[in-house]
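Encoded as structure tokens, here's the structure I'll be asking about.
Right after this comes chain A.
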Amino acid sequence: MSAGTPSTLFRDAALVVGKDLRLEWRSRVITSQVLPFAVLVLVLFAFALDPDRRILGEATPGLFWLAVLFSTLLALQRAFAVEAADGVTDALRLSGLDPAGIFLGKAAGIAVHLLALELVLGVGVTFFYGTTPHGPVLLVATCLAATAGLAAVGSLYGVLSAGMRARDTLLPLLLLPVVAPVLIAATQAFAAAYDRSSGEGWRWFGLLVVFALLYLAIGIFAFETLLEES
Partner candidate 1 sequence: MNTTTGGPLEDRETGSGAGLLRVHPDGTASPGSRRFGIVLSVSVVVFLAVALVISPPDSGAGASENAMGEMVRIMYVHVPVANACYLAFFMTALASVMYLWKKTEGWDSLAAASAEVGVVFTALTLATGSIWGKIAWGTWWEWDARLTSTLLMLVVYIGYLALRRAILDPVVRAKRAAIVGLVAFANVPIVHYSVTWWRGLHQEATISRFDPTIDGGKLFALMFGLLLGVALYVWLMIHRFRLQYAEARLESKGLDVALAERRAEAVADRPQAGAPLAAAAQKGTNP
Partner candidate 2 sequence: MNALLLAAAEADPNEWSYVAAAYALVVGVILLYAIWTIVRGRKVGRQLPPEDRRWM
């Protein structure tokens, strides 16, 4: 498998994204199970923290991103359990597609799912916790950068733990400490946006961008090794 030119890289990525989104469109597991789960988490936070609106309002950025993280785990397990069961990883390996393209495609597919999730959760916290959003540019930029980072680490670790014993328990243990900086940075950026002190927020946004770029680079570098195995 030789590394292709940039055009074939993006063509291969588009093929993989198309496949993953079509799969979701037909099965609707994310829409019918993970999205309701995310909303349920928001409700449970309210139960745990006393439905006193002040506490919930103050904690909104953290609760939002915590709900995103938990839902990400479910979405990832769904995305890669499907592949392991049907031997799709083998098929992708034999397809002759550029490994970096496959990685970017998988990450993009997960990113689309996560953005949908964040949209629903954003509406959810506004509705349930009564938080009025401020600084829409910073909020959207944070969501995009954090999602890119989560999707990059997520697809790297999703393939890594595919076909493994005890995968369902191992993935959270591997993934959550690595994405802890995303939780910190995205929460702080959101808090800065809500407090209308966006100067501080853009620094956290910068950290999210660095995180996303680093893990996209590692994924592109490592995916060929991961796919050629066994």
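Basis for inclusion: all candidates are chains of the complex that A comes from, given by their letters.
As a convention for this text, contacts are C-beta pairs under 8 Å (C-beta built on N, C-alpha and C of every residue); 3 or more make two chains touch, one makes a residue touch a chain; residues count from 1.
Please read all numbers here as calculations on a predicted model, not as lab measurements.
Candidate 1 is the one that touches chain A in this complex, out of the options 1 or 2.
Of all residues in chain A, only 156, 160-161, 164-167, 170, 173-174, 177-178, 180-181, 184-185, 188, 200, 203-204, 207, 210-211, 214-215, 218, 222, 225-226, 229-230 touch candidate 1 in the complex they form.
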